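Below you'll find the structure I mean.
Selected chains only, in their assembly positions.
As written, the chains take the letters A and B, and residue 1 is the first residue of each chain.
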Amino acid sequence: MKKIEAVIKPFKLEEVKEALAAVGVEGLTVTEVKGFGRQKGHTEIYRGSEYTVDFLPKLKLEVVLSDEMLQAAVEAISKSAKTGKIGDGKIFVSSLEEAIRIRTGERGEKAV
Amino acid sequence: MNTWMKLGGLVTLAIALLTGPLVAQEAAGPTLEQRIAGVEAYVNNVDPAGSKVVGIPGPGHNAWIMASAALVLFMTLPGLALFYGGLVRQKNVLSVLAQCLGIAGAVTILWFLCGYSLVFGTGFNSPWLGGIEKLFFKGVGPAPNTTYCYWVSENVFAMFQLMFAIITPALIIGAIAERMKFSALMAFVIAWMFVVYFPLAHMVWGGTGLMNGVWNADAKIPAIDFAGGTVVHMSSGWSALILCLILGPRLGFRKEAMPPHSMVLCMAGTGMLWFGWYGFNAGSALAADGIAATAFTTTTLCTATASFTWAMIEYIVRQKASVLGFCSGAVGGLVVITPAAGFVDAGAAMLMGVAAGAVPFFACTALKKALHYDDALDTFGVHAVGGTLGALLTGVFANPATNPNLVSDAYAAKNGLKALAESGTVWVPQLQAIGITLVLAIVGTTVIALVIKAIIGLRPTEEDEVQGLDLANHGEEGYILAIK
């Protein structure tokens, strides 16, 4: 089993979700994160005081899936999350040893 | 000295004794009777002419209108700002607040420069526009302007009316929220005040106004509008529809979810609007008299009933009464009763409350869904529909027993309102007033919006709209919680 972690622009969530569903992904977990990278933040001024906000709001998606589905899912995310502008985000893939569905106790690929 | 002479002397003496003090008083001013009549006039809110308390504000009335003016300001800042601000997405909340604040500032400056004069002046002796005799608040001081009220300082009256001039364009924000450039909105509002608000307010409330049935003996259209059904709600609501059509829908409209980011804020704003609206409606009696009392009462009854009605319809339709339903109904009720507040009785207010809960409900759900315009926060559904409904129902329910001004000899008898009121056909001039308001709002808004679109553009860049107007236009964020 594999785990995909993808950092994307927030307003792309709906599109990515649909793209993933289209390739058979049935579950995912989303976290609000702040990203720091090449994309520049903005400056806020409150009366005299200036703040540069380097950290931009992003979403992190976590998807656990079978090895076979990996490529399709990665491609689905790549396409649907892309705007072509800096800050589109990353996809990270790692391997997973086990997955368990709490409700049923099922394990492995059946669990995801 | 003979008896006659003596008698003559006595008569003289008697007369002197009798009239002496009176004569002395006359030299010094009014008689005791006139003086008493003066203070009675204060209690009764009528003209104290000839008494010793002329040109002076009456404490109870002045206190009420100062309180009312403050309440109407409170409706916009922070009432409406929070009501609307809660309904937008988090990334645009400040843009709504900034628009309300910007409008308050700009309109106040206009009002001082010329707005007040153009609306409440009478120098042009015109049904369409006031005059220029009060530019820069010339002569606008603490003495009452008796064309409008006997006991409220003219400057307080001017401030009270200013608050109406502020909230009216601020209502428009609801329809165009989340997608109009700040600069474009400000330009639009400034132009709109001249093209739509100032003329319309004069027509309806100006001493020489075209549709001022209650106070202008020469009104061609003897319509009535207690606190601004046409001037405030119809004008803003219909303009909002047009502007939102010209502007186009928000990016992602009908694709993404755009739920209110804080119903708590929205509800807090609703409470403030309701509270402040007592100044709006009961203050529009321009006195703390029996008409104010009636306006206070009908406002309460209609609002609470409308709020409950809207939510109960929701409960029937989908088993859930929502906070937004209660709030929308309350605002709907407030809008509908506005033109009627001082003209109708409690029973009529209850009926209007039911209508105010039901009709805008369908406008904001079925109608909007059917027609696909993006009236973001339902300014059209609530204010235009509600305002129009209210203006019409005012004609249906207006009741001389409740408000004798409907049949006053000084004005209503002369311009025909009296006859209409007695025959129960006040809805006729009301329809005319509705028509004029519609045309002015629609044409005025179309022209202004297209001109501004051509010159500076109406919408932010897509990027700005996606990022949110708070950061893009104002360089701030609504909330900075935790890590940052």
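Just so we're on the same page, a residue touches a chain if its C-beta (ideal position, glycine included) is under 8 Å from a C-beta of that chain, and two chains touch if they have at least 3 such contacts.
Just so we're clear, the structure is a prediction, and the values are computed from it rather than from any experiment.
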- Item | Chain-type multiplicities in the full complex (formula in displayed labels) | A x3, B x3
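Quick note on the criterion: only the chains that are shown with their structure count from here on.
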- Mean-CA-position distance for chain B and chain A (Å): 51
- Query: Where on chain A does chain B make contact in their complex?
  - Reply: 11, 14, 34, 42-46, 53, 55
- Query: In their complex, what parts of chain B are in touch with chain A?
  - Reply: 252, 255-256, 466, 471, 475-477, 483-484
